[in-house]
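Quick one: this structure, given as structure tokens, is what I'll be asking you about.
With one protein chain removed, the remaining protein chains of the complex are shown where they sit.
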Amino acid sequence: MLPGVIALALASLYLSALLAVEKQPLIIGLLALAVIVALGAYWMGWLASVSRSFADRENVLGTMAIVAAFAMAAYFHDDHFVLLLIVTVLLYTVATLGLNIQFGYSGVLNFAGASFFGIGAYTSAVLNARTTVPTLVVLPIGGIIAALIGSLLLLPVLRTRGHYAALVTIAFALLLKAFLEVNDVLGGPQGLQVKGMTVGGWSFNDSIELGKIELSFYMSYFVLSLALLVAAFILVRRLERSWIGLNLDALRLDETAASCFGLDVARWKITAFTLGNFLIGIAGALFGMVGGFVAPNNYTFADSLILVSILLLGGIGNPWGLAVATVIVIVVPEKLQTIQEYRFLLYAVMVIAVLLFRPEGLLPRPLRSYFPGWRP
Amino acid sequence: MTNALRAAAAILAAVWLVAAVPAEAKDKVKVGFIGPLTGGVSANGLGGRNSADLAVRLRNADAKAKYEYELVVLDDECKPNVAVQVATKMAAEKDIIAAATHYCSSTAIATVDVYHKFGLPVVVWGAVLPDITYRNKYPEVHRVNGTMINQNETNAELLTKLGYRTFAVIHDTTDYGKGHNEYFSAALAQRGGKIVGTFGVGADQQDFTAELTQIKALNPEVIYFGGLTPIGVRIRAQMDKLGIKAVFDGTSGIVSDAYIQGLGPLAEGTLAFREGAPVEKLPGGKFFMEKYTAQKYDNPPEAYGAFAFAAMDLILDSIEKVGPDRRKVIDDLANVKNRDSIIGKITFDDHGQNTVSVITKYVVQDGKWVVWEDSEYASGRRKLPRQK
Amino acid sequence: MDIGLLAQYIMNGLMAGMMYALVAVGFTLFFGVLDVIQFAHGDVLTVGAFTALITFVGVHAAGVHSGSIALLAMLIVAIFATAGLGMLIARYLVLPLRAAPALNTLLITLMLGTVLRESVRLFYPQGANPKPFPALLPANSINFGNFNLRLDNAIMLAAGTAVIVGVEFLLNRTKLGLAIRAVAQDEETARTMGINFVAIVLVAFAIGSGLAAFAGVMDGFYYNEINFGMGLYLGIIGFAAAIIGGLGSIYGAILGGFLFAALQTIGTVALPFASAYKDVFAFAVIIIFMAWRPTGLIREKISERV
Partner (left out) sequence: MTPLLEARSLTRRFGGVVALGQLDLEVAPNEILGLIGPNGSGKTTFFNVVTGIYRAEAGTLSFEGNDITRASPRAIYHAGISRTFQRSRLALPLSVFDNIMIGNHKRLNQGLWFNLMKRNAFKREFEASYRAARALIEVFEPWLAERMFEPVTGMTMIDRRRIEICRALISQPKLLLLDEPSAGMTHDETTTLMDEILQVREHSPNLTIIIVEHEMGVIERITDCCVVLNFGLKIAEGPYRQIAADPQVQEAYLGVA
């Protein structure tokens, strides 16, 4: 367990350092440092022991991770932008967790992740503006709408395989963006403003005064996003560590064999696809309120690809890997603003390198252990 | 964990102090610039960035200046979503005192709420949509360039005077294009022009043969285009492909060297309108161009460079006067009256809108934007398509 | 509707369809030999178009002002450059990933696409702006009512057809084509037949990428403007075309290309004044189509050994 704790501590320290530093040379230095340390740890076999301790004492370390997140938020309590970044990371992780159920477990391809994220966001934009539905209720509605619209694709998704299946969702991604662009009711390419979250008359968009210290208004979004992430994480974990997780894996690895052992292919594909879109939708709904603005350009095919590459980068099927990868994909380009013109380029090159030299991702998925630390 | 974090905090603070020890006696003040540095209209964005940068450099070179200024530049890619992200980043960074923001109306209108929410004073340097200043009454938001209303008035005025009666409208479906469509249609109606068809198109659409084929059937004398350079170039080129002989009548959105480079000879005879006098005719135009060329930037200032310069200069003046404090700067900008600038006197109305009356008419002649009055089209030596 | 107008729509559709088909053929070739989707294909097209433009500038600078020579030079340089690029991609990005899941190949090529696109944008002088593309083809045109037939469009259609027929011939009538089809059928047998697998793969990628360059130049002449993003759109549509046609089948790809163009045209004609919806329409039809024909029009043989 100790290696896990140390890793966690170092990671959160490093992350806060990276978030706090402004000077470009320092940032570049930090990034280089991270690469070196990571490689070193890998070479020394430390990473392995870290992942082992995570596998065995996940609950404890999970709790610690939450504490660490709070500590970080406390440290940046009045820094709007850093908090916004953290919130973004949290919500993108939720979305990729959903995507992970689809790609990682059941092998159902979904290249429209950003589209379902967007559906969630647009849901909150419309509902908050035109109805009196409590914003907290809007979140699950966003998920449900995403799942429902996704179910329009079920028939083709179930019938097609491989690249053909890929086309279905790619076509959907393009269709949705084109639709949002030309459709005036939803703001067209100009997009829509999204009213912020309000719970019990108290608006999330107001800063919070605690005696002398003033907290950024993103703080409340942070708390909510973290709660959402924890819930999603537990859900996905339990899913993986159950017969359902096993079914999905069997489905992904050999559909025919699976069906010869009584597995209902359609049922589990539908479950995975719908559940995944539901999670993505919820994350999107909340993210819409955080950003306060939705536009078709946020939810293009390219954005879906970013979500997918987070999945591969982190190690497909491994929730912890997702968290790490999301941090890399969201925070690093953000911190390298001064080379902003080149960030997409560098980022793409990085993913190519990972795919070439470490195709199983940064933190490969370990064998399923139904109960962490369980021994026969 | 928390202790560990505190430790880290301490270390970071130390690092920060070391890094932040000023080289000169003057203390550093950060000011921002946002514009489209990538994408189809990047030429205008880079021109604006350079001009703003020029203002900062001149100020830093000035021994009398109280502060050492650092320009933070962000790219809105002319996309509303990106704009909101970068605007949030800029507004959220406390030590950025004020900023000159946005060439694209679609991005400016999307971000005003952000600036208001975070209380960051901004001066818009290029976007022309009236709503940016007039939809709300945000003390944070100002604009040195004029709105699209007057240019569309002038536009309709000129074309009807030239005897054109039937118009087809193509506009991009962002608030920018919609706005132009709205104001031009109104202006045209008053002057008895007839709109035979209106087409909304995507801001990054590639193929317009579908729309243009329909327009060809409608056979208008003029195609009015409310949009920006990239699709302006495409539409003009594809008009030619389909053998459409009509005047191509644009807005301030296509007044850019990129438009002419993009079309070559095809650009000849394109009309466009822009608020404010042309740079060479501006009071400080000569001074601006000299300084600009002296800096050897690798892009021209483009149509709105002078405005970006003026906007940034205005901001720097305020900071010099009231010090690096967002609130004070907002208050100071609130009463800008007859302030001299390279674009002439600047006066903000109660919405922070500079009242620019003069509109310049342009026509492309021999690969240059020529002021209409000086052009051979005005003198009658050349004729626009179907001109009586 | 007025016949001339209809003719105009059909002409627009044919031009688009030809470009889509050329791109789709590339996709289907790659899939044939390696069972992969080379998603940078669209951006290879962009590179091809820009190479042609550079060549034109170069030729011009060299003082050659003959349009036909410039045209020839542009085509040759662009096609060979992209063919080389295609081989590099196959050799260093696609082949090494054969063991990995198809998803990885898909993603690595998508990312390569980003790299190419961004490189053009960043490293071509003011690459972010649309670039004028020279009009070297005779622009004479005849007007039939609302239909204006341009010589250059006619030439391009003819050239495109010729190229496609050429590829068809190459695949079905030559030893090389035989080898490619053998590899496409079954790698193992091909190897035992003494075919150099890697070589054939590289050749296939060269041909496909060359086609992309041709399509790119054609796009340039058609729109007289190229930009760094042109490939993304064409690439995705080409992919869609290859899929609805049925991966691995040349005819399927061609069919798919024109089918997609037809969909867009129908979309515009059916929804006048809402022509912006043409893509929504086209992609919706594609999704429905996939539910009806999960393996495309011309089905690839799925022989699953149980």
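By written order: A, B and C. Residues from 1 in each chain.
Just so it is clear, a contact is a pair of C-beta atoms (placed from the backbone, for glycine too) under 8 Å apart; a residue touches a chain by one contact, two chains touch by 3 or more.
If you're wondering where the values come from, they're calculated on a predicted model, not measured in any experiment.
One of A:Asp79, A:Asp249 or A:Glu334 touches the chain omitted from the figure, and that residue is A:Asp249. Although one chain is not drawn, the whole complex shows that of A:Leu263, A:Ala302 or A:Val349 it is A:Leu263 that touches it. Along chain A, the points of touch with the absent chain fall at residues 235, 238-239, 242-244, 246-247, 249-250, 253-254, 256-264, 271, 367-371, 376.
Simple rule for what comes next: only the chains that are shown with their structure count from here on.
In this assembly, the C-alpha centroid of chain B lies 37 Å from the C-alpha centroid of chain C. Annotation for chain B: residues touching 2 or more other chains are 38, 173, 200, 202. Within chain C, residues 276 each touch two or more of the remaining chains.
For chain C in complex with chain B, the touching residues are 2, 5, 8-9, 12, 16, 121, 126, 128-132, 141, 143, 146, 148, 150, 153, 222-225, 227, 229-230, 233, 264-265, 268, 272-273, 275-276, 278.
By the touch rule above, chain C contacts chain A in their complex via residues 31, 37, 93, 96-97, 100, 102-104, 106-108, 110-112, 114-115, 118-119, 122, 236, 239-240, 243-244, 247, 274, 276-277, 279-280, 283-284, 286-288, 290-291, 294-296, 304, 306.
Considering their complex, residues 9, 12-13, 16-17, 20-23, 26, 64, 67-68, 71-72, 74-75, 79-81, 84, 178, 181-182, 184, 188-191, 193, 205, 291-295, 297-298, 334, 337, 340-341 of chain A touch chain B.
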